[in-house]
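Please see the structure below; I have some questions.
Note that one protein chain is taken out, while the other chains of the complex remain in position.
Going in written order, the chains are labelled A, B and C, and every chain counts its residues from 1.
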Amino acid sequence: MNPIDLPPSPVRLQATSAPNQPEPTAALEELYRGFEQELLVPLWTEIGGLMPPHPRSKAEAHLWRWDRLKQLASEAGHIVPVGRGGERRAIALANPALGGRPYATPTLWAAIQYLMPGEHAPEHRHTQHAFRFIVEGEGVWTVVGGDPVRMSRGDFLPQAGWNWHAHHNAATEPMAWIDGLDIPFSYYTESQFFEHGRDEITAAEQTTPDRSRSERLWGHPGLRPLSQPADTPGTPLLAYRWEDTDRALSDQLALEEEGHVGVISPGHAAVRFTHPGTGRDVLPTIRCEMHRVRAGSTTRSWREVGSSVYQIFEGTGKVSVGSKEWRVQRGDMLVVPSWVSFQARCDDDAALDLFRFSDAPIFEALHQHRVQIDAE
Amino acid sequence: MNPIDLPPSPVRLQATSAPNQPEPTAALEELYRGFEQELLVPLWTEIGGLMPPHPRSKAEAHLWRWDRLKQLASEAGHIVPVGRGGERRAIALANPALGGRPYATPTLWAAIQYLMPGEHAPEHRHTQHAFRFIVEGEGVWTVVGGDPVRMSRGDFLPQAGWNWHAHHNAATEPMAWIDGLDIPFSYYTESQFFEHGRDEITAAEQTTPDRSRSERLWGHPGLRPLSQPADTPGTPLLAYRWEDTDRALSDQLALEEEGHVGVISPGHAAVRFTHPGTGRDVLPTIRCEMHRVRAGSTTRSWREVGSSVYQIFEGTGKVSVGSKEWRVQRGDMLVVPSWVSFQARCDDDAALDLFRFSDAPIFEALHQHRVQIDAE
Amino acid sequence: MNPIDLPPSPVRLQATSAPNQPEPTAALEELYRGFEQELLVPLWTEIGGLMPPHPRSKAEAHLWRWDRLKQLASEAGHIVPVGRGGERRAIALANPALGGRPYATPTLWAAIQYLMPGEHAPEHRHTQHAFRFIVEGEGVWTVVGGDPVRMSRGDFLPQAGWNWHAHHNAATEPMAWIDGLDIPFSYYTESQFFEHGRDEITAAEQTTPDRSRSERLWGHPGLRPLSQPADTPGTPLLAYRWEDTDRALSDQLALEEEGHVGVISPGHAAVRFTHPGTGRDVLPTIRCEMHRVRAGSTTRSWREVGSSVYQIFEGTGKVSVGSKEWRVQRGDMLVVPSWVSFQARCDDDAALDLFRFSDAPIFEALHQHRVQIDAE
Partner (left out) sequence: MNPIDLPPSPVRLQATSAPNQPEPTAALEELYRGFEQELLVPLWTEIGGLMPPHPRSKAEAHLWRWDRLKQLASEAGHIVPVGRGGERRAIALANPALGGRPYATPTLWAAIQYLMPGEHAPEHRHTQHAFRFIVEGEGVWTVVGGDPVRMSRGDFLPQAGWNWHAHHNAATEPMAWIDGLDIPFSYYTESQFFEHGRDEITAAEQTTPDRSRSERLWGHPGLRPLSQPADTPGTPLLAYRWEDTDRALSDQLALEEEGHVGVISPGHAAVRFTHPGTGRDVLPTIRCEMHRVRAGSTTRSWREVGSSVYQIFEGTGKVSVGSKEWRVQRGDMLVVPSWVSFQARCDDDAALDLFRFSDAPIFEALHQHRVQIDAE
């Protein structure tokens, strides 16, 4: 049995004298035996858990330290080969409250991936949407539909479902980065397809251009290449470079200093990675953003429907999630469950940059999104 | 512990000599202990289950017999009171492969609800979307936002999230009907809100009009009342009456006989219940349809992403779901898991009418829907 | 030269001492001659007319009496044959301020069409969107894509662009109705296509069914036939029957009497004809509505961007358009230019029913629509 599959345990009902429950009589016991036999469960025993006043996440807030992630990934790099079958040397965050399964949150997968010098990860495609984010290092290219895309510190590489892709490390050093996917959501909703591609990519695909073809077509602000369709579900732009993201965040903080609109709250700049052909989220199920908190500043505290994963990109500070609080630094990853408050405070010396991804597009598409700013 | 919650079991990894797994060495064992300690799970041990070539549902095809459902609901009617706390005398189908939880499929809740003469079910509202479908009986009114809506055989009553609603049985007989909701989906994605309303509705709300106010505003074909907003997430029309549905299906079969387009395949008529202000599905997460198979005819066999629940409304025939096959009759309910084939064959004497609901709008909104017609 | 085409008169500019104009000097005169020679016109001489503070319509409010329209159409019925080339015996309202051209307003065509017993109007199609509305009479069928559609008093028949259509009068009496199209808009924007079809339709198409095939597929409230595409630009429902429209309006007034929402202002009920597959306007460029004013009631006075044409369907009353006011009765047609106020008052004895069409969808699609309710 796969550890993520649950035993098909039969229906078990128990008459109790708990509040709001029918009086435990022999008749009730007999009724419950009838329910069990016919595979039926009443609402009245379940409603408290199933239909709470507001989301009560099964997941827990939790923090993973980057140095430990990297160290274990590096050890795996020496022990575990990369190849067809296992497909990727990816190691996923397992939320402590989600039963040992590789789910950072109920909907999101977050993993560190590691590739040794000269290694290739074989081509495949899947309907799960994915992205890479690079907190440090360089040397690996992701080849998407034959287009090699450079990966360097600060870059964000979205990967919409059903695109063929492979990785190759052209450098002399190993490289680590994080992968985000909607694997748990696809698994839960049973909507996923997967295919193997070629075991080897061609020499032409192993080139290491500074800019991918997708960037040359789509990476110009507000300019749509007329040869390309615009209304695809996921973004056609395969890399969002750090120099652009960094400048956008700096511009917002500078505008604030000059007395103009720009930040979302004092000292808090933020950009969302978007599909240049539609302005929507880069991926139909995953929202990705970069946040910058000015030195000494604190974000507002807010909660929203759906879950998020953060990775500290740069700087140090304190992050609180519900009743938990951690000091954080580069590379640390943490989980914010649904409807749990989040707030970040930057130390006084330098800005705090946080990469964030969440499942918000799912809820917006279904008209179920809610956000609440906590009173100060 | 609520039976639907899972034990927060820790991460457990085991080095094995299975195909596509790294060689089980001492180093690997040590690596796995490190993973466990840091709450990490590798992709390579999970990919087979998590990322299959196509959806492999955790749910099973299963059939529930209407006479047993009604009998148990009737017994509950005499034993289990209806009131605040338990909220509704609703008894849910528990898919045999979903761990004893009240889930017909991973995303859908399907229950029989039962109300005794003179009883009231107290007012509440929730973000979960809901509908009622009445396979037989009458006498109960659902009061939605103060608007009493009659429920009679063949009627379909959608109930978009966050509307206040209550039920009252104005007749001298008990009445049963089915409820469909997206409770499992909301529970899994942790996006639900719930509020109690008034314990008693007013005398004015306990009237028993033949047509609800919503029908008087919205129940005229192609006519939008200008006093009402049109672009709401869920339908403003609170009842779709059997006489309309029946006529629409009869018209399609008559058109087919006259040699015109109308049916979706020979002998198979079908309508979808839609939001009259947008033409979209009545509920953002649930699709509802009525299908009619001509006497002696067989539908095509098809599979799609996402799960469905059917209730036989009228007629007899044979239904196959994947490798299972059942003879069916009025009221029987059955489940079609994701990517499992469905086909219905009507007996030779009279048409077979099937009510169907599914989670397809979720996948369409996220660009993940697929349908495949099986070759004949 | 076609009377609707303008003489290509050359540019003529005159230096004047009017306010806001440059001083009329010899140099200015010379400059203006240079402009004329190079086909140039300055903004400063035109801005007052071209860019007014709010729309100032070139059209005038005007009323046409139904008895005169019918009488002239009847005379044409005896003199002017119907056939290929002229295509239709349609006689258009020519707004007195639009240069003798057959434009009711700058964007809308409104005509009375007349067909003698046994006559046919030949098949053609065009990208202009059209509808028929029947203020009295019956006996003619419009055949749309081979589907004969009955036309009777009160019925509304939309006809989206590029559908083949013909008419045949199967009765022993002549019949008149009104046609509405976006001919002036299409002519002005130069976006129209036109093709002749067959000169004769088949015997099968000359049947006279009570309900068209389109109504049997689409004329059931909130029910979409699954065999049909839903997201077409124009409505697939080819007839909106008076009994439905009448009932919808009566329901709104009854709801008002019972103290419930329903009317758009006291005593004023209104429905919009909509595409059942999308909820949008029946035609991409033309909005069509039916309004009912309770005996003794008055509508609010409002103005909006874009123009409208009204036909009195039933009842008597007083209508004011800007500074004009008329007593009106069955069949009378009148024009409301852009940004001119409209108000209707119903006489005390019986309700006043008004059919209305306008170009509002053009402005809504382009984000240029504005409505202003006049203070009372």
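Here is the rule we go by: a contact is a pair of C-beta atoms (placed from the backbone, for glycine too) under 8 Å apart; a residue touches a chain by one contact, two chains touch by 3 or more.
Source: prediction; values computed, not measured.
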Missing chain: touched chains present in the view: A, C
Of C:61, C:111 or C:175, the one touching the omitted chain in the full complex: C:111
Option from A:56, A:213, A:330 or A:369 whose C-beta touches the chain left out: A:213
Hidden partner chain, residues of subunit A it touches: 213, 216-228, 230-231, 235, 237, 240, 244-245, 247-248, 251-252, 254-255, 260-264, 270-279, 282, 289
Missing-partner contacts on subunit C, residue numbers: 2-12, 19-22, 25, 27-28, 31, 34-35, 38-58, 62, 64, 68-69, 72, 75-76, 79-81, 84-102, 106-107, 111, 126-128, 161, 183, 185-195, 233, 284-285, 305-307, 337-339, 359, 361-363, 365-368, 370
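Definition applied: only the chains that are shown with their structure count from here on.
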Apart from subunit B, which chains still form joined groups through touching: A | C
Length of the line joining the C-alpha centres of subunit B and subunit C, rounded to whole Å: 44
Mean-CA-position distance for subunit B and subunit A (Å): 30
Centre distance in Å when subunit A and subunit C are each reduced to the mean of their C-alpha atoms: 53
Where subunit B touches two or more other chains, by residue: none
